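Have a look at this one.
Only a single protein chain was left out; the remaining protein chains are all shown in position.
A, B and C label the chains in the order they appear, each numbered from 1.
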Amino acid sequence: MSESCKINVERRGDVAVFWTDGYINNQGGEEIARQAYAQLDAGARALVLNLEKTRIVNSIGISILIEVLERVMDRKGVLAFCNLTPTIDKTFRIMGLAQYASIYPSLDQALQAVAATG
Amino acid sequence: MSESCKINVERRGDVAVFWTDGYINNQGGEEIARQAYAQLDAGARALVLNLEKTRIVNSIGISILIEVLERVMDRKGVLAFCNLTPTIDKTFRIMGLAQYASIYPSLDQALQAVAATG
Amino acid sequence: MDGASPREVSLTIPVASDMEIVATAQVAALGEYIDMPHDKIDEVKLALVEACINAFEHAHTRDDRVHLTFRVGRDEDGPDFLEVEVFDQGKGFDHQIVEVPTPEKTFTGGKKRGWGLQIMRSLMDSVAITSGEWGTKILMRKYK
Partner (left out) sequence: MDGASPREVSLTIPVASDMEIVATAQVAALGEYIDMPHDKIDEVKLALVEACINAFEHAHTRDDRVHLTFRVGRDEDGPDFLEVEVFDQGKGFDHQIVEVPTPEKTFTGGKKRGWGLQIMRSLMDSVAITSGEWGTKILMRKYK
């Protein structure tokens, strides 16, 4: 089904960059979580999620992203988002995800910011 | 309503180039016809319709384009189309429009071809 | 899709201009759902547009509505398909006696209209028409 979210991950030093493509629901969220935990276990310190090609994240998807955020924070890591649509940005703020994770307008800005925390 | 077709016309010598944007139904077809007849009356010899931004032309729209074609042929003029989607191309062939009007893959090719008939 | 059970979505639109385009959004959504190529989705969209404008223009529906049903499914061992049913509670017609159009008649005969059913048949893999005093039902299918 083309509705399901495709995820690509690229490791750059201790930063793992995720590109999502499509709807993030429970399945999409869980797939991101699975790959995020694998990256953390493999020593990644920071995760950057580029949501440029995602137009909808539902509340179940966000609740799973919040779990990922908590796991990252437990490990004193960093989680950053970039390229959110205004609606996704708004929802992240409503649910408080924006209070604990950083949101950047572009991938470059996200990468610069997480590099500075290293 | 954003469904309705927008039409831009530019005169280049004795060629009038039409850019359509949106659904061509009876209203869209009639608007094209109105502007086409105005161009013919103002001395245009060839009409080039660039349908790059149109994804649907219904059979009523096509029947009006056929009327335009007949009027152009009566005046020994030329009517050319370019940038048709495969479905529009197929429908133009089914209805026979393609037998009497020329269809080109790009605007450049259409302009070159109509220039050669001048 | 899980198995071969068809998914069915029904949409009712008012008899009003441009509502046929609003309806094509469902074709796009379900076509994408089964990963149908975009050019084929465009063909189904146009077939649906033609069926809707026929119901708008000719049927004189009693309820001022057109009832659409979309199904995605799969023949046994076959490819996925998208099926579109267009039902109007109008006056009906006998499709056997509708004159078949030709480019020649269109150009020299002065009769430019009459291509809707022909376009549906050309663009879809199958088209079945049933019609009577109760109205008209057009059932069309396209394989992915």
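One rule holds in what follows: contacts are C-beta pairs under 8 Å (C-beta built on N, C-alpha and C of every residue); 3 or more make two chains touch, one makes a residue touch a chain.
Computed from a prediction, not measured in an experiment: that's the story for all the values here.
Which of A:N8, A:S63 or A:T117 touches the hidden chain is settled by the complete complex: it is A:S63. Interface note: of C:Q26, C:Q118 or C:T136, the residue touching the hidden chain in the full complex is C:Q26.
By the touch criterion stated above, the residues of chain C touching the omitted chain are 7-14, 16, 18-19, 21-26, 28-30, 33.
The omitted chain makes contact with chain A at the following residues, 1, 3-4, 23, 25, 27, 55-56, 58-60, 62-64, 66-67, 70, 85-87, 90-91, 94-96, 99-100.
Keep in mind that, in the parts below, only the chains that are shown with their structure count from here on.
The geometric centre of chain A is 42 Å away from that of chain C, both derived from CA atoms. Chain B has its Cα centroid 48 Å from the Cα centroid of chain A. Shown for chain B are the residues that touch two or more other chains, of which there are none. Shared interface positions of chain C, i.e. residues touching 2 or more other chains, are not present.
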